[in-house]
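To keep things clear, I will list the structure first and then write my remarks on it.
The other protein chains are all here in position, but one chain of the complex has been omitted.
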Amino acid sequence: MKRIGVFTSGGDAPGMNAAVRAVVRTALYHGIEVYGIMRGYSGMIKGEIVKLDSTSVANIVQRGGTILKSARSQRFTTKEGRQEAFDQLVNHRIEGLVAIGGNGTFTGAELFEREFGIPTVGAPGTIDNDLYGTDYTIGYDTAVNTALDAIDKIRDTADSHDRAFFVEVMGRDSGYIAIPCAIGGGAEIVLVPEQVQSIDTVIETLQVARKRQKSSFLIIVAEGDEEGNATTIAAKVKEAIPEMDARVTVIGHIQRGGAPSAADRLLASQIGIAAVEGLLNGMRNVMAGIVDRKLVYTPFQECISRKKMINQGFMRMVEILSV
Amino acid sequence: MKRIGVFTSGGDAPGMNAAVRAVVRTALYHGIEVYGIMRGYSGMIKGEIVKLDSTSVANIVQRGGTILKSARSQRFTTKEGRQEAFDQLVNHRIEGLVAIGGNGTFTGAELFEREFGIPTVGAPGTIDNDLYGTDYTIGYDTAVNTALDAIDKIRDTADSHDRAFFVEVMGRDSGYIAIPCAIGGGAEIVLVPEQVQSIDTVIETLQVARKRQKSSFLIIVAEGDEEGNATTIAAKVKEAIPEMDARVTVIGHIQRGGAPSAADRLLASQIGIAAVEGLLNGMRNVMAGIVDRKLVYTPFQECISRKKMINQGFMRMVEILSV
Amino acid sequence: MKRIGVFTSGGDAPGMNAAVRAVVRTALYHGIEVYGIMRGYSGMIKGEIVKLDSTSVANIVQRGGTILKSARSQRFTTKEGRQEAFDQLVNHRIEGLVAIGGNGTFTGAELFEREFGIPTVGAPGTIDNDLYGTDYTIGYDTAVNTALDAIDKIRDTADSHDRAFFVEVMGRDSGYIAIPCAIGGGAEIVLVPEQVQSIDTVIETLQVARKRQKSSFLIIVAEGDEEGNATTIAAKVKEAIPEMDARVTVIGHIQRGGAPSAADRLLASQIGIAAVEGLLNGMRNVMAGIVDRKLVYTPFQECISRKKMINQGFMRMVEILSV
Partner (left out) sequence: MKRIGVFTSGGDAPGMNAAVRAVVRTALYHGIEVYGIMRGYSGMIKGEIVKLDSTSVANIVQRGGTILKSARSQRFTTKEGRQEAFDQLVNHRIEGLVAIGGNGTFTGAELFEREFGIPTVGAPGTIDNDLYGTDYTIGYDTAVNTALDAIDKIRDTADSHDRAFFVEVMGRDSGYIAIPCAIGGGAEIVLVPEQVQSIDTVIETLQVARKRQKSSFLIIVAEGDEEGNATTIAAKVKEAIPEMDARVTVIGHIQRGGAPSAADRLLASQIGIAAVEGLLNGMRNVMAGIVDRKLVYTPFQECISRKKMINQGFMRMVEILSV
């Protein structure tokens, strides 16, 4: 392999740039040329492909977002689109790819490899931490710290006004962000998709606590909880406990941005190196991840189909810690 | 005067604790006793009044929220309520008050003084910066920095995905928070109550910029803009430019919390000292503020009735800087 | 066991308060009384022991330092001192201890148990991450993020002025802090105790890079590197390359403070819970830790005597990434 391409795809995540930097520098370290493909599969189809050198990735390790940009590509879901993408790679003599993204990215990469034989090694880049094959995804630690920092600020107001705050954090399908926010934010209740609690339980917990003279409350809601999002839950609670001063805050998109944390820069660097070295060692259709502090490559098929389970002990922790 | 009381009222603001600390230490410095009245007028009525010493305010200068808590008091708007409040102050032999809050707080204080003769000096504590009689209110600088920090994070995503973000910041009646966020956040457009722009102008500006190949946009909206809030404005823009990927983020309550900035700690300290010394010098029904770096006392009446105008030059700056 | 004590000892670390909170709440959850022993062994000897309830630890999860304070105790190293400490525990009917600290803390606890039979379970609280028996110590992640945040700021100046900065981070005996700072900070060179590099190698690396037109450099130095600290190393380099504009920054004590990161709050909470539950299950002379995301209890003897080795792969990463 003489020349590889690298791209970011799906929602951006802090640490993607650190991963891109690691991919580029590792390629150069091994005497391989490396090209940046802009805007994921969309730019691959359009041939938005630029040569990268060591300077291209200088001073980006600390930056949020992705210098390679990201976009969804409807066209890549069609055979014609993938043919165009392949033609572009052939034109640029790119022989292998590093794909930084999530499930959708890897699904596309695998199909692409089956049809056109271009090997891809994946790097898990998403704040959601919902990918099987790695303990943590690139961006997750930063997103949790950002959400927690916001929650610390909200608690200042909750305490000052004896209020209940329903805070919605990201996580459509999982409580990975919600749970450490609840434990680290000193929340009384956490609502996550993995373990649905009825509104009645929530209301009862709050009423019991109010009887113990507790006056300010923090309820963390993962956006995907089945009982609804923070706004609907807060409305139901207010109906049941009208004397409670309840407010809603949706932390929102700030969770995707910002300088990556130390852990995310380290993880992104490890995985970026591993992705390139995997590719050079003949791997394909695998994602590089870190499990129990060891590097592992997991087939895309497994990453996509298997569900990473949340530590059940964490739910019990929230209960104990809000005693 | 031998003994004074201090309380915080209205929405909490970063720096209120620094102001409380300054009030307490200044009183002690001048050999005066000082009592903390919890939860504003509500606690005054209920007699939630505690003696404060130097240690009571140790290690709070850097904390958001208010250790004296805040609450609205319906009862204080009635004559009976104010009578009860007065009785409590008499019981505690409190002869003067420092009120940290905003317009509502000072309106109450003035009425109270007229009826019962208890002198109050006010300290402007609100993130909105909408009080006449001081260039900046305590908490404003921190709120702007918090909002701007969030905007920096959002721009990472806006740039990575070529998106338009409509970001709503606090400011029901003024663009004081929105404008520095727009200038400092590199926004293309800012919508503030003071100078209503039509949706058509917004749409036109975006379309012109899109023709210049600009692909990501930041539009800052003060919550009180007449054309609606960020969500309604974004909806109208999407209708007009459906091919634009537009998102909305409401920064919300995090703007009220967090460790106060250096400027807010300094301002809160200056004003806290000035409030006590004003009281000791026989002042009443005035707010201590800093105008052009000089200490001034402005009658409550004036603070409440006069409108602080935003620097018109700032609106032009946004236009120039988004060239 | 009806009543336990908890204390912090050794250098303070962010997350110690989160651990104290977890210990207190877990004890209460299990119907056990819990006392706080101030200033470690020193306060134990003097009987500075206070009952803690749920409110005692409210709103501390996010605070740096330790509300129980910490101190060295010369007296506890003597048999008489330990006898006094034991007498105090008996007086307060404390039957078991949770000790939050490092090697010195656990050495004392074990000796104390041998002599007086008071069981202790330890929690690893130190920014240095140099304790065997846990992947990470409480405070380590925060310290690395604090150092990295400082390094990001320093690089702004390094880049603007084409300078070389020698930045000294904490870590007398290990490069645990230095290495992620080097990888995440984009450093060209890292000097750690575990793998001594000669000054000549450093100078050569810098000279080679200068020939490649690189103009700003970041060299991270663990305070304990055998070739000397940042100041001595910078002096030697300046002697060899006088035309290089080299500066030194010692990041220092700020690495110990600040709000704990999400990871540290989570870790502290897990370990605090585990320490109490271990004690209730009859454990003694063990430290609770997390290894490969699983809770493990390791005998103090082993924690103290065994050396936790740094991942050798990390050193190679710095080399690859500075290509």
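When the chains are written out, they are named A, B and C in that same order, and each has its own residue count from 1.
Everything that follows uses one rule, which is that a contact is a pair of C-beta atoms (placed from the backbone, for glycine too) under 8 Å apart; a residue touches a chain by one contact, two chains touch by 3 or more.
Quick caveat, the model's predicted, so the values are computed rather than measured.
Shown chains touched by the hidden chain across the complete assembly: B, C.
Of C:Phe165, C:Phe217 or C:Phe314, it is C:Phe165 that touches the chain left out of the display. One of B:Glu113, B:Asp135 or B:Glu227 touches the chain omitted from the figure, and that residue is B:Asp135.
If you put the hidden chain back, the residue from C:Ser73, C:Thr146 or C:Ser322 that touches it is C:Thr146. Contact with the omitted chain, checked across C:Gly5, C:Gly36 or C:Gly65, is made by C:Gly65.
Among C:Arg25, C:Arg82 or C:Arg155, the one in contact with the hidden chain is C:Arg155. By the touch definition given at the top, chain C reaches the unshown chain through residues 8, 11-12, 14, 39, 63-66, 69-71, 146, 150, 152-157, 159-162, 165, 247, 249-254, 256-258. Seen across the whole complex, the unshown chain contacts chain B at 18, 21-22, 25-26, 28-29, 54, 58-59, 61-62, 135, 141, 144-145, 148, 152, 155, 159, 180-181, 183-186, 259-263, 265-266, 269-270, 273, 292-293, 311, 313, 317, 320-323.
We take it that only the chains that are shown with their structure count from here on.
Chain contacts in this assembly form an open path, with each chain touching only its neighbours along a single line. Centre-to-centre separation between chain A and chain B, using Cα means, comes to 35 Å.
Distance from the chain B centre to the chain C centre is 39 Å, each centre being the mean of its Cα atoms. Residue positions of chain B with contacts to 2 or more other chains are absent.
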